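The structure appears right after this line, and notes come after that.
Chains shown are a subset, placed as in the full complex.
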Amino acid sequence: MIEFRNVSKVYPNGTKGLNNINLTINKGEFVVIVGLSGAGKSTLLRSINKLHDISSGEILIEDKSITSAKGSELYKIRRDIGMIFQNFNLVKRSSVLRNVLSGRVGYHSTFKMLLGLFPQEDKELALKALDRVNILEKAYSRADELSGGQQQRVSIARALAQEAKIILADEPVASLDPLTTKQVMDDLKRINEELNITTIVNLHFIDLARQYATRIIGLRAGEVVFDGPVCEATDERFSEIYGRPIHEDELLGVAK
Amino acid sequence: GCGSGSDDKAEKASGTASKEEKKELTVQFVPSQNADTLEAKAKPLEELLGKELDMDVKVSVSTDYNTIVEAMASKQVDVGFLPPTAYVLAKEKGAAEVILQAQRYGVNDEDGSPTEELVDFYKSQFIVKKDSGIEKVEDLKGKKIGYQNVTSSAGYVWPAASLIDVNIDPLKDVTPVTFKGHDQAIIALLNGDIDAAVTFQDARNVVKGDYPTVFEDTKIIKFTEPIPNDTITVQTDLDADLKNKIQEAFINIGKDEEGRKIIQEIYTHEGYTKSDDKNFDIVREYNEKVKTE
Amino acid sequence: MKKELLLQPPRSRKKQFKVWLTIIIIALIYIWAFAGMPAIELKETSTQIVSSIFTGLISPDWGYVYDPGGEDLLRGLIETLAIALLGTVIAGIFCIPLSFLAARNIVNNGGISGGAKVVLSFIRVFPDIILALLFIKAVGPGSFPGVLALGIGSIGMLGKLFSEDIENVELGSSEALMATGANPIKTIWFAIIPQILPSYLSFILYRFEINVRAATILGVIGAGGIGTPLIFALTSRDWDRVGVILLGIIIMVSAIDLISGKIRSRLT
Amino acid sequence: MKTEQEIKTNTILHSAPLPSKKLKYLFTFLLVLLLIFLSGQKIGFSFYELLIGLPNMGDLLVQMFPPNWAYFVRITEPILDTIRIAILGTTFGAILSIPLALLAAKNIFQSNWITYPARFILNLIRTIPDLLLASIFVAIFGIGAVPGILALAGFSFGIIAKLFYEAIESIDRGPLEAMTAVGANKIKWIALGVIPQVIPQFTSFFLYMFEVNIRAASVLGLVGAGGIGLYYEQTLGFFEYDKTASIIIYTLAVVLIIDIISNKLREKIL
């Protein structure tokens, strides 16, 4: 369970990223967050695992406050939260496999990690994750030799390899072709359903949102302007989220 | 070779070495400033001394006598070659005792060439441009003078005393400019940046290669009183026996044909003569005389 | 146009004032600095002396390259190389913890990083010659105190450059590591190290090169190597000797540069 | 269940590349280790000796305390002189270093015909000892601040240019591509794609060099420009370590002020 209590976030330059957010996301939900570019979607996601410190309020993960967590307690909480980044955040100079393996570091002692001693199972896990996103053959390439979509897939593989209990995905399919998109979304959904893993995804595709989500949250200027099950997320509601009527032909996503 | 040396070093550091048989003698020297050629060679002396003393000798060369004094104070160096001022200060610190002084050939006052005579002192000189119209030290009042660092006997202390003798304050009645290197002072003089330079006798030999007419273009208006030559000193913990042995060893080297050639080439020394702390009272006197604060 | 196009940045009065103040202060500093500068004039003796220096430099004293007695250019260079290598290794190891502590983006505690920065500044300010004195008092003259003095003395520069480099890294990948629950050490190891390794190595190799050329301090300490002969040749204006020593150093430094370039290109 | 996929991952896992590359790294590593060991042998490195001698260092440090505070007045003027000369020397050196650093950077000029000569010039200049630079400039310009500034400029030039070109080589290629794509010629490409990215590093190298130049004041003594170097020599020559300590503290204060300014500036620019 993830709980937001009066959460606000102001960036150092004064921009309001989040404005008094109150939310409860239950275990096993598949939540899609939608909103205009700059609405605060990434900010919301990043505050869940405390990549951003929030300015006020509190966030609880499984009833433990991550806001006040520190040290190994914080690392434990984070280990159980996998994240797929909007801009991939790969270590460009390292190999693809090493990038994916880095999702596993939370499970092993610091000493072993310094020596790069990943157990064989971890390597297999990492390779399977790469295979799942169709870039197994690039395992030993350097991350910066990949195409945009390939890099995004490495970032997804890293999160998959982490075997987390919560997955946060920031526009995970932005640079992917339709086939890979479907594959990734299906994967996320399957993991969500089979392993009961809470999944929160930022998406721009309204139709994709409707197809996969169990619940949709709409953000506008840092505030929650919609929160409800998919069936309630009508076109009118989307108009409200985006601040003006949506034309039929703007509903990006999987066909209706 | 240090693997074996480390043990007795340790003893030295704890101050017990003097009582026991010393295995290795550490020698360090700074080649004297008042030489027109310098060589950074340690091996030849190491061999000569080792043969004379029949023990391991380690010689090293430094460019700064401060480190030698400090190393002698910590008993890390047993024998040091020190210039007179440095010796006096080291003695004051209780770090060293003089045992020998170097001998050199004197310098011809006329043309800066070496004389036939072995001496244990040298002199400092006031140089001006030939056409400058400055004839004597008194004329220097209000002029620009190139000194060396105030710790330098030939580059400051002795000439400053000469100025005081004629009632010129060496810092206030003239414009002092400090140089690093006697050659730099002479070049500044040739350039006209200063009106007079004080250097050891005869530092013009150093710049002669770069400026062949230096002897024709400049003249000396005054020589100072003699300054004692470089010393050979030992650290205070050394036992008397060894001290004597060292004294003799150096004197023998100076007398030996082969040894002499080597100390000549490398240190421009011609031989060594026994010395006594009293010889340096003159240095103390001069230091006192020119003391500013 | 529905909105007004802002052609000038919307700066507050206060900010604008600050910008101008900075400009004026810098201008004043430069005026002060230039005011103390005398006019430039060329000296008559210059051609003569400079040409004699250059003649000496370009006709190196080949005899010094090898001397059976053992104190020649080749062995001097090798000894210098050994001293510089060890000194650099010492500095390269000790600068790492200090520079991570000094980097603001790694240690989110102004007190600690500020403290580490002051320590680094202090090491840099501490004169080489006093370091030399300290070590010569401890272990006696020779190469060993030279290594120690070079090693400790180099920490200041390496630590400063390195910590600023760490402050410049792109933090995206370390965010990714943090998000997987990695502790700071793991984060640094997996996300920061690969990014800074190339420049760390190049700073180290650069410092190695500087240490090769650190003649003065080694000369003071009686460390052997090529430093002392170089200083003596310079002070006795023995230009052909200077020439051959410089040639030796240039060849050695160029070789180091070539190797370091190879290593860096392998890593970037 | 031995699935097809398992077989696939296993093949990749075991076809894992580069045992030869790993071997090469290992070999290099061992080689460096051997070199370090041999050097240690040659110079007689001994932790034991250091440990035993450590107390001796205390003797000297004790003599430095308390610092001679009165000496501050004496050295204020030389320090100001030093700062003044250091400002000009660093500035000239830094300005000169910009074009050469650009020429030496492989990602700016891909041709070895440009980068290698530029690097060779840099190596050459860095190798010239400051003593020699000082001798030459004194011969040309006489004694005083001018040769001091020039000697520092020459010295700064070599160091900044080297650090700077390596910083340039590690910048992000993306914006450069963007500048290429808009049809910028080389100079515009540098002005709008390279410079904004390297300004923080350049500033910090500049300020670092300024700091070095204040400390490298002994060069100024060589050219008769006064400065703080003379006072170091003098106090050490007379074994007046309390005064030496004052100079160190004074310089430290100046350096810390530069550091603070440098950090403020870097924060602004970064």
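Letters are used for the chains, namely A, B, C and D, taken in the order the chains are written, and counting of residues starts over at 1 for each.
Heads up, the rule we're going with is that contacts are C-beta pairs under 8 Å (C-beta built on N, C-alpha and C of every residue); 3 or more make two chains touch, one makes a residue touch a chain.
From a predicted model like this one, the values you see are computed outputs, not experimental measurements.
Chemist: Write down the full complex's copy numbers per chain kind, following the labels used for the displayed chains.
Modeler: A x2, B x1, C x1, D x1
The rule is short, and it goes like this: only the chains that are shown with their structure count from here on.
Chemist: Compare the CA centroid of subunit D with every other chain's and tell me the farthest one.
Modeler: A
Chemist: With centres defined as the mean C-alpha position, give me the subunit A-subunit C separation in Å.
Modeler: Centre separation, subunit A to subunit C: 44 Å.
Chemist: Any idea how many Å lie between the Cα centroids of subunit C and subunit D?
Modeler: Subunit C and subunit D have C-alpha centres separated by 3 Å.
Chemist: Any idea how many Å lie between the Cα centroids of subunit B and subunit C?
Modeler: Those two chain centres are 34 Å apart.
Chemist: Residues of subunit B touching 2+ other chains?
Modeler: Residues 2, 9, 66, 70, 73-74, 76, 181, 187, 191-192, 210 of subunit B touch two or more partner chains.
Chemist: Going by the touch rule set out above, which residues of subunit C reach two or more other chains?
Modeler: In subunit C, residues 43, 45, 49, 53, 129, 133, 137-140, 142, 144, 216, 231, 235, 237, 268 touch at least two other chains, as defined above.
Chemist: Residues of subunit C touching subunit B in their complex?
Modeler: Going by the criterion above, the answer is residues 43-45, 48-49, 52-53, 56, 69-71, 129, 132-133, 136-142, 144, 216, 219-224, 228-229, 231-233, 235-239.
Chemist: Touching subunit D in the complex: which residues of subunit C?
Modeler: Per the stated touch rule, the residues are 29-30, 32-34, 36-38, 40-43, 45-46, 49-50, 53, 79, 81-83, 85-86, 89, 117-118, 121-122, 124-127, 129-130, 133-135, 137-140, 142-144, 146-148, 157, 160-161, 164, 167-168, 198-199, 202, 206, 209, 213, 215-216, 230-231, 234-235, 237, 242, 246, 249-250, 253-254, 257, 264-265, 268.
Chemist: Within their complex, state which residues of subunit B touch subunit D.
Modeler: For this pair, the touching residues of subunit B are 1-3, 5-6, 9-10, 13-14, 66, 69-70, 73-74, 76, 85-86, 89, 93, 146, 149-151, 177-181, 184, 187-188, 191-194, 210.
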